[in-house]
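Now for chain A:
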Amino acid sequence: MTLTPHTENDAAYVIRNAASKGTTLSILGGGTRAGFGNRVSAEETLSSSALTGIVDYEPAEMVMTAKAGTPVGEIEALLAANRQMMSFEPMDHRGVMGTAGEPTIGGVFAANVSGPRRFVAGAARDSLLGIRFVNGRGEIIRAGGRVMKNVTGLDLVKLLAGSHGTLGFLTEVTFRVLPVPETVETIVVSGLDDHAATQAMAAAMAMPVEVSGAAHLPPTVRGRLIGGQLPEGEATVLRLEGLEASVSVRAEKLGDMMRSFGSVSRLGPDLSRNLWQEIRNVAPYKGSPNKPLWRVSVAPSVGHQLVAALRLEAGIDAFYDWQGGLIWMQMEADPEEQRLRRYIKALGGGHATLVRAPATVQERLSAFHPEGDAVAALSARVKQKLDPGGIFNPGKMAGV
Partner candidate 1 sequence: MQTNFTAEQLADPQVAESEKILRRCVHCGFCTATCPTYVTLGNELDSPRGRIYLIKDMLENGRAADAEVVTHIDRCLSCLACVTTCPSGVDYMHLVDHARVHIEKTYRRPLIDRMIRNVLAAVLPYPKRFRTALALAKVSRPLAPLFDRLSPLKPLAAMLKLAPTGSLRKSNATQPGSRPPETERRGRVAILSGCAQPVLDPGINEATIRLLTRLGVEVVVPQGEGCCGALVHHMGKEDPALDFARSNVDAWTREIEGGGLDAIIITTSGCGTTVKDYGHMLRLDPHYAEKAAHVSALAKDITEYLATLDLPRLESHGLAVAYHSACSMQHGQKITMAPKNLLKNAGFVVRDPPEGHLCCGSAGTYNIMQPEISAQLKARKVRNLEATRPDVIATGNIGCMTQIGTGTAIPIVHTVELLDWVYGGPKPSRLA
Partner candidate 2 sequence: MSEAIRFLKPRAAVLARRATIVDDLLDLLPPECVVHEARELVPFETDAFVAYRRLPLAVVLPKTTEQVAAVMKYCHRYGVPVVPRGAGTSLSGGAIPQEDAVVIGLSKMTQIIEIDPANRTATVQAGVTNLSISDAVSPEGFFYAPDPSSQLACTIGGNIGMNSGGAHCLKYGVTTNNLLGVKMVLVDGTVIELGGKHLDAAGYDLLGLVCGSEGQLGIVTEATVRLIAKPEGARPVLFGFDTSEEAGACVADVIGSGIIPVAIEFMDKPAIEICEAFAQAGYPLDVGALLIVEVEGSEAEMEAMLKKIVEIAGRHGVRTVRESQSATEAALIWKGRKSAFGATGRISDYICMDGTVPLGKLSYVLEKTSEIVERFGLRVANVFHAGDGNMHPLILFNANDPEDAARAEEAGNEILKLCVDAGGCLTGEHGVGIEKRDLMRHQYSDADLNQQMAVRAAFDPGWILNPSKVFPLEGRPAA
């Protein structure tokens, strides 16, 4: 049965009830990430879909408060009307997951969903200023606030962000928004192999030109973006945003520098916007629901080594975002979990999350990266303090 409370108080009531009976709850936002993470077997579903509406929006203060079930589309539309945006560019998972429905703002923060700008502008969690949620006892808890600087007490906001509904049921979120840059440009460096691309991206990031997107698209991926309009061969793409006058100067500078790596071209604002949206949504890997898809986070300098090592032993297709530190990796068939995790460890650490896989594959492995014993134990204790009965999304995340 799906429970759909219309108010925060109703949600608290429902959860108190469930807690007293030990009824497990599967937490549902828009359902666009259904299948993400480990399979949850819960007795009932608790949906935020009736907790909707933008509660407060002060463009001059760059802060918005919305109920958790508010569709992301509604928020983005209102922000766009005020020439503002969520700087962390939340990915829309519908393409790769093959799901329908509307992503909700609560879901975005519960999954800490961030896009290409994350490596310079922060993740969803960095924009999240305050939350209201119901804990596993059915108590309404407020954490954080609506100001950017706030170190009053423990930062439960960060803890709840990315906890995938296992620690509490978000009812309201307050987050920082930023002005939409006046213009955008993309510098394309063509013909670099993964290693050279990693070096080029690091060099770009060391320059004072404020690159706000750095992705590397191997040949298999390049053609599947913006209708194949990127130049032939590998494409290493670097995004610049800001005031018109400033972007043109920086593009000049960056282009000059990048010519020592490969041939350089520019995309212009319109194609740029499309390209980065498609990268954000991992467009190259949509429409293959049976191919396991990993999201791997490692140090930017080693991403290409990981891919190279795996390529020798498995059928994979991969592209890089975040200067090489985020790897979207689509597997031909076998998820190669053990091998992948072993290599990540050998390359200095990081994590891999299985975003998509056929149910048969999902059942035999953990979607989340296993943590060391001490950290896992700590996480389990934290979970116990927020959801003592273990009623929220049981089994969704590793170990908790």
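The candidates were selected such that all candidates are chains of the complex that A comes from, given by their letters.
Criterion: a contact is a pair of C-beta atoms (placed from the backbone, for glycine too) under 8 Å apart; a residue touches a chain by one contact, two chains touch by 3 or more; residues count from 1.
Only a predicted model underlies this, so the values are computations on that prediction, with no experimental measurement involved.
Undergrad: Hey, among 1 or 2, which one's touching chain A in this complex?
TA: For chain A, the touching partner among the candidates is 2.
Undergrad: Can you name the residues of chain A that touch candidate 2 in the complex?
TA: By the definition above, chain A touches candidate 2 via 58-63, 83-84, 112, 114, 118-119, 122-123, 125-126, 135, 139-143, 145-159, 161-163, 167, 178-180, 198-199, 202, 205-210, 242-243, 245-246, 249-250, 253, 297-301, 322, 325-326, 348-351, 353, 368-372, 374-376, 378-379, 381-386, 397-400.
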